[in-house]
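What follows is a set of notes on a single structure, which appears directly below.
Complex shown without one protein chain; remaining protein chains in place.
Chain IDs A, B and C follow the sequence of writing; residue 1 opens each chain.
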Amino acid sequence: MSDPFKQLRDALDQFATERDWDQFHSPKNLAMALTVEAAELQECFQWLTEAQSRELDEQQLAAVRDEIADVQLYLIRLAGKLDVDIEAACRAKMEKNVEKYPADQVKGSAKKYTHYQD
Amino acid sequence: MSDPFKQLRDALDQFATERDWDQFHSPKNLAMALTVEAAELQECFQWLTEAQSRELDEQQLAAVRDEIADVQLYLIRLAGKLDVDIEAACRAKMEKNVEKYPADQVKGSAKKYTHYQD
Amino acid sequence: MSDPFKQLRDALDQFATERDWDQFHSPKNLAMALTVEAAELQECFQWLTEAQSRELDEQQLAAVRDEIADVQLYLIRLAGKLDVDIEAACRAKMEKNVEKYPADQVKGSAKKYTHYQD
Partner (left out) sequence: MSDPFKQLRDALDQFATERDWDQFHSPKNLAMALTVEAAELQECFQWLTEAQSRELDEQQLAAVRDEIADVQLYLIRLAGKLDVDIEAACRAKMEKNVEKYPADQVKGSAKKYTHYQD
């Protein structure tokens, strides 16, 4: 009952129904919208150094908070359309990651999980 | 206590600490990783029609579930690094959206929220 | 001399030098900016059907043209910073693709190159 994923999913369902927007919300389109929002979130950081990205001022943080919400909302909407339980999917993925990246082998090395060395 | 955002955030903290990966997890880098995962999720749909995207088979759905988890985990990790309460941010954003897109004015029209007409 | 990639690369060099923006233009940052522009281009299409995306009106096309330019300009800038010859890279990649996707085997099937079946 208190699960935020379910509550937000239901609120998004109602929001779309009231606007007759279900017709636009195919999983394909929602996945596109999600990527667009992720890119907008990333844009907040693109000209900052890594150090600066750790010390956002209040104006920057407000923009970031807004974009984080956009990503989260589209992700919940997409998962809802596909009957995916996000929390269960996350727990399953974390178990996979624990096996894939054994702490004693990858410790301190980003190289172990960079793209071009897959 | 039962909030999945907090539980997953703590699990991700531990996962990174055990691997000494905090050094790579600046908000800037996490935002990049999030976009990459969103694109991988989108890739599952890119050659499907919208209709096909609504009727995934089990193999397709397993891939999608995995990518949804990746996006969610990086989003929680990024929000955790910036002390952003995702659930609160989502509720605030939904209130904004209700005002920005009055149901009686935008009903059935995607045009009202397309990019080039902003 | 008449190569548009070289001419645009030089124009971008001059543009950045005049603004003292080289300091922001690390390959990492340029790759981020490129993805953001690609997402903005994609955003023009996200609520359109595939059929609608083939029949843009002049206003939509002007927006798309602008975003195509943004992607191209960042790509040239990034390649310039890394001394990558875009045209040669494209020709090498096309040769690889001809081998990877033999026409007689993949004909008419998008499935052969979808992500989750790699």
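Miscellaneous remarks
Definition applied: a residue touches a chain if its C-beta (ideal position, glycine included) is under 8 Å from a C-beta of that chain, and two chains touch if they have at least 3 such contacts.
Bear in mind the structure is a predicted one, so any value in this text is a computation, not a measurement.
In terms of the touch definition stated at the top, the absent chain reaches A, B, C within the entire complex.
Looking at chain A, the residues touching the absent chain are 32, 35, 39-40, 43-44, 46-47, 49-50, 59-60, 62-63, 110-111, 113-117. Summarising the interface, chain B meets the missing chain with residues 24, 29, 32-33, 35-36, 38-40, 42-43, 45-47. One chain of the complex is left out; on chain C, the residues touching it are 2-5, 8, 11-12, 15, 18-21, 23-24, 26-29, 31-32, 34-35, 38-39, 41-42, 44-46, 48-51, 53-54, 56, 61, 64-66, 68-73, 75-76, 78-79, 81-82, 84, 86-87, 89-94, 97-98, 101, 103, 106-108, 110.
By definition in this document, only the chains that are shown with their structure count from here on.
Because chain A and chain B share one sequence, their contact can be compared position by position; here over half of the interface residue numbers appear on both sides. Here the CA centre of chain B is 24 Å from the CA centre of chain C. Note: centroid distance chain A to chain B, computed from Cα atoms, is 2 Å.
Shared interface positions of chain B, defined as residues touching 2 or more other chains, are 32, 35, 39, 44, 46, 48-50, 110.
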